[in-house]
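Every protein chain of the complex appears in place save one, which is left out.
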Amino acid sequence: MSTGAPAGTATTPPDVTDGDRTDQDGAAPAALPPVTDGGVGRAVLLLLVRRALQAVGVVVAVTTACFAIMHTLPGDAAYRIAAGRYGYDFVTAASAEAVRAELGLDRPPWQQLVGWWGDAARLQLGTSLVTGADVRHEVLHGLGHTLQLAGLALLLASVLGIAAGAAAAHRPGGAVDRLVGTWVVLARSLPPFVVGLLLVVLLAVQAGLLPVAGSGTPAHAVLPALTLAVGLSGLVARVTRDAVVHVRSSEYVRFAQTRGLGAGAVLRRHVLRNVGTTLVAYLGVQALVLVEGVIVVESVFAWPGIGHTLVHGVFWRDVPVIQGTAIALALAVVAVNTVVDVATLLLDPRPRETAVVA
Amino acid sequence: MTVHLHRVVVRHAGRTLVDVADVHLEPGRAVTVVGESGSGKSLLAHAALGTLPAGLAVHGAMSIDGVPHDVGDQAGRRPLWGRTLALLPQEPVLALDPTMRVRDVVAEGAPTFARDRRAARRAALERLAGLGVAHAAGAYPHQLSGGMAQRVAFAAATIGEAPVLVADEPSKGLDVAARDDLAALLRRHVEGGGVLLTITHDLDLARALGGDVLVMREAEVLERGPVEQVLTTPTHPYTARLLAAEPARWAKAWMRDGGPPEGSPLLVHAEQVTRTLGGRRLFTGLDLDLRAGDRVALTGPSGSGKTTLGRVLLRRHPVDSGRVTHHDLARRRGRAPVQQLHQDPTQSFPAFVPLRAALGDAVRRHGVAPGRLEELLGTMRLDPGLLERRPGGVSGGELQRLAIIRAMLLHPALLLADEPTSRLDLLTQEETLDALMGQVEQQGTALLLVTHDTSLAHAVADREVVLPGGVTTPTAVLAGR
Partner (left out) sequence: MSTDLTAALAATSPAPRTRRRPRLLPRARAVAAAALVLVVLLALVGPFVWGGPALQELSRSLEPPSLAEPLGRDHLGRSVLSRLAHATRLSLALAALSVVTSALVGGLAGVVAAWIGRWVDTAINAVSEVLVAVPALLVVLLAAALADGSLLVLYVGIAIAQSVEWFRVVRARSAVVLAGPAVGTARMLDLSAWHVLHRHLWPELRPVLLTLAAFGVGTSVIALSTLGYVGVGLRPPTAELGLMITESLPFWSQAPWLVLAPVLVLAVTLLALLGVRREEPSA
C-alpha cells in the first residue's frame, strides 16, 4: 500500500499559454524585486490556512463515514450505546430510552449528523462500545506508543536509506546502484505484513533472538520498527539516490567546481543543502506510507498503539474507537505535512511550482 | 600569463569533433571563437579547461606560462580552476545555487574563503558593488533578472582572480542591452591584463570584444585574424556566407519599403491598451491598427512584454484596460484566420504523434487542396520523408519550417511569429525567415514579429513597436529600413 509515488502537482499548472517566459526577467537592474521576508510570512500563512481547511475536511469526512457505520450496525443504536455506558447486563429499555432522548437518536438523520459533527469538533469522542473506556484517553495513550514506534522506524529508515541512496548515487549504473535498486524494488513491493512475517519467522521463531510480539521491553520494539523501516528505507534510498545524482550533475555544482571549490566544500555547501531540501519535502509523502505501515505493523506485532486500537475497533465495530483513532491518524498526516511544508518553505527560497501533496 | 594550445583533437566514436592546430591566448587581447552549433567550438574551450565529460578521446598539448600540460589529462588542470583558469557559465541563473544568497555564492570562490570567511564576504560585496549589483547581494538567484544574474555570475567566476577567463556562449538569452553590458565586463577583464577566450555564435559580441577571432566549422578552424579584418573582408567562403546571413546584410525579394497598399482593410484595432504583469506595467495606453498585409515588429528587451502584447493583439490574453477589436478574424470551420509561430516549435506539435498525422488533421479539417502540402514542402526544400518522424526527430530549423507550412496552409489573415528564429543559427535563421516571408509576401498575410533582435526587425518589418521595458509609456516608432 506504499503509495506516494505518483504524486501529482497540487497547484494549478503554470499558465504556459502566456508564452513570454522571458517576461520574468527585466533587463534594468532597477527591476530587482525587493527581497522581502514578508513574502515568506505570507506564504506560510496561506499554507497554514490551506492545511487547516484540509484538516477540517478530513475530520468531516472521517466522522461522516463513522456516522454511516453507526447507522448500518444491526440492532438498536440506543441499546448499544447504553450497553457501552452501563455494561450489557445493566441495559434496560428505560436506560436505552434515556440515551435515545439524550443523544437525539429519534431526530431526523441529518440533524443527528450535525450533532455528531459538533461532538467531534468539541473533541467529545465518547466511550468505547466494547470496553466503555474513554476514547480520548485511549487515543492519547496509544498515540504515545505509536509515535515511539514511528520515530524509531523513521530514524532507522533514514539512516539505512540515505546511506544506501548516497552509495548508489556514487556511480550511477554501477554494481552498488543496481544492488540498491533491487532492494528498493523488494522493499516497495512486499506488503508490510509479509515483511513482518518474514522477520518474525527468521529472527524470532527460528533464531529466537527477539520476542515475537507484544510490548514492554526495548527488545519488543525492534521487530516492528525494523519491519516499518524496511519498507520506508526503500523509498528513502530511491529519493536520495535520484536527488544526489540530479544535484551532482547540476550546473551550479559544476560552476562551484570550476571556481576551485574542493570536493568537500562542494559536498557541504551545495550537494547536502539541495539534497536535504528534497528529502525534507519527501517526508510528507512518507507520512502516508508510515501511517499505513503503523496500522498494519502494530496489529501484526500487537503493539499497543492507535493503529492496533483502530483495527480492534474495526473488528468489534466499535464506532467511537474507530472514529477517534481514524481522526488521530488522518490529522497526524496533515500535521506532518504542515511541518514539512513550512520547513521546505524556509529551506528553499524558490517560489514553489508544485506543492507537496498529501 | 599566456596560454598556448597545440594540436587539440577531440574524438568520439570515430568522429572527430575538434581538430585545432594551435591557439595562442595572450594578456590584453581577446580571442573569440565563432561558429555554429556542432562546430566544436565549445568542446575546444572545455578541452582547454579540463571540463570535458568522460568518454571523449582527447589529445593535445598546452602550456600555461611555459608550464606544459597534457590536454588529454583532463583532471590535470583541476588544481588550476578558480585561481588560474576560470569559466563564465552559459546560463548564469542555473549556475547559481538556488538555495543560497548571491553574496554567499560569490564569497565561496574568494581565495581567502577557507581561512577567513569575513574577508571573503567583504571581497564578495566589494566585487558585487564594483559590478553595480550591490543591492542584489542578499537576493536569491531566482529573484535576479537575466542581466543581473550575468553580472553576479561574472563576480563569482572572477573573484578568484584567475587571469585566464573562458566564456562559453555567455550572451545566450540576453537582449541587446544586456549583451553590450556583458561585452563591457569582458573587455574590462582584458584591459586589466587578463586572458580571455570567448565562445559564441553571436558575431556582434565578437565585434564588441575586439581582438582576434577564429571561425570554426566541423571541428576545424577555417579562418583566423583580427576581428575587424575577418568580419569585414573574410577570405574563406564560409565566413562570407555567415556574414551575409546577418539580417542587416539581407537583400531579399520580399523586402520592401513602406507598408501594405493604401486602403487595405483593417484587421485589428487596439485602443488605449494597458497591461500589468507581476506588478510591472508592460504597456500603458497603447494604440495600434493592423491592416491586411501589415508587417509590424514588436521589439524590446527581454521582460518588456512583447509576447504579451502580441497575444493581447490576438485577443488571447486579457488586458487591464482598453480594448482590442477584431474585424473579420472569427474562426469557423474551414477558416482559421489567426495563426501563431512559437519560439520552440517542438512545443507546438503533439510530441508523440508523427508529423504527417498532426499536419493531416489540419489538412482534413480545413479541406486544403490535395497536393498543396507537398507543394509547400517542395518550396521550402523539405524532404516529405520528414513527415513520418515525430517532432523530436526533426531539427529545429526544419520543424519551424513545418510549423510555417502548417500555419500558411490555412491562408491566415494574421500571423504572430514569436521569436521564431531566436534558437536557430544564423544560416538556418536566414533560410527559415526567407521561407516564412516568401509565403507572407505571396499570401498578403499581416505579420506580427516578436523579436529582441533589432536588425532582424528592421529587415522584416515596415513598422516597429518598441517596448522599452521598465518605462511606462511605450514609444511607437515608425522606422524604414
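In this document, chain identifiers A and B correspond to the written order of the chains, with residue numbering beginning at 1 in each.
Here is the rule we use: contacts are C-beta pairs under 8 Å (C-beta built on N, C-alpha and C of every residue); 3 or more make two chains touch, one makes a residue touch a chain.
Quick caveat, the model's predicted, so the values are computed rather than measured.
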item	value
Contact with the hidden chain (one of B:Val296, B:Val338, B:Leu382 or B:Leu433)	B:Val338
Given B:Ala119, B:Ala134 or B:Val353, the one touching the chain that is not displayed	B:Val353
Omitted-chain contact residue, chosen from A:Val194, A:Leu209, A:Ala263 or A:Leu346	A:Val194
Given B:Ala134, B:Leu277, B:Ala362 or B:Leu427, the one touching the chain that is not displayed	B:Ala362
Residue, one of B:Leu43, B:Leu85 or B:Ala417, that touches the chain absent here	B:Leu43
Which of A:Ala43, A:Val58 or A:Leu113 contacts the chain that the document leaves out	A:Val58
Interface with the undisplayed chain - residues on subunit A	1, 3-10, 12-17, 19, 53-55, 57-58, 60-62, 65-66, 68-69, 72, 172-173, 181, 184-186, 188-194, 197-198, 201, 205, 235, 238-239, 242, 245-246, 249, 251, 282, 285, 288, 291-292, 295-296, 299-300, 310-311, 313-315, 317, 319, 322, 326, 329-330, 333-334, 337, 357-358
Interface with the unshown chain - residue positions in subunit B	12-13, 17, 37-43, 46, 52-56, 90, 168-169, 172, 199, 316, 331-333, 335-336, 338-340, 342, 344, 347-353, 357-358, 361-362, 365-366, 406, 410
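Convention: only the chains that are shown with their structure count from here on.
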item	value
Euclidean distance of C-alpha centroids - subunit A vs subunit B, Å	47
Touching residues on subunit B, where the partner in the complex is subunit A	49, 51, 81-83, 85-87, 89, 91, 94-100, 108-109, 132-133, 135-136, 138-140, 142-149, 153, 156-157, 159-160, 173, 175, 177-178, 277-280, 282, 301-308, 311, 316-317, 342-343, 418, 469-470
Residue ranges of subunit A touching subunit B (in the complex, touch as defined)	17-20, 22-33, 35, 250-252, 254-261, 265, 269-270, 273-274, 277, 347-351
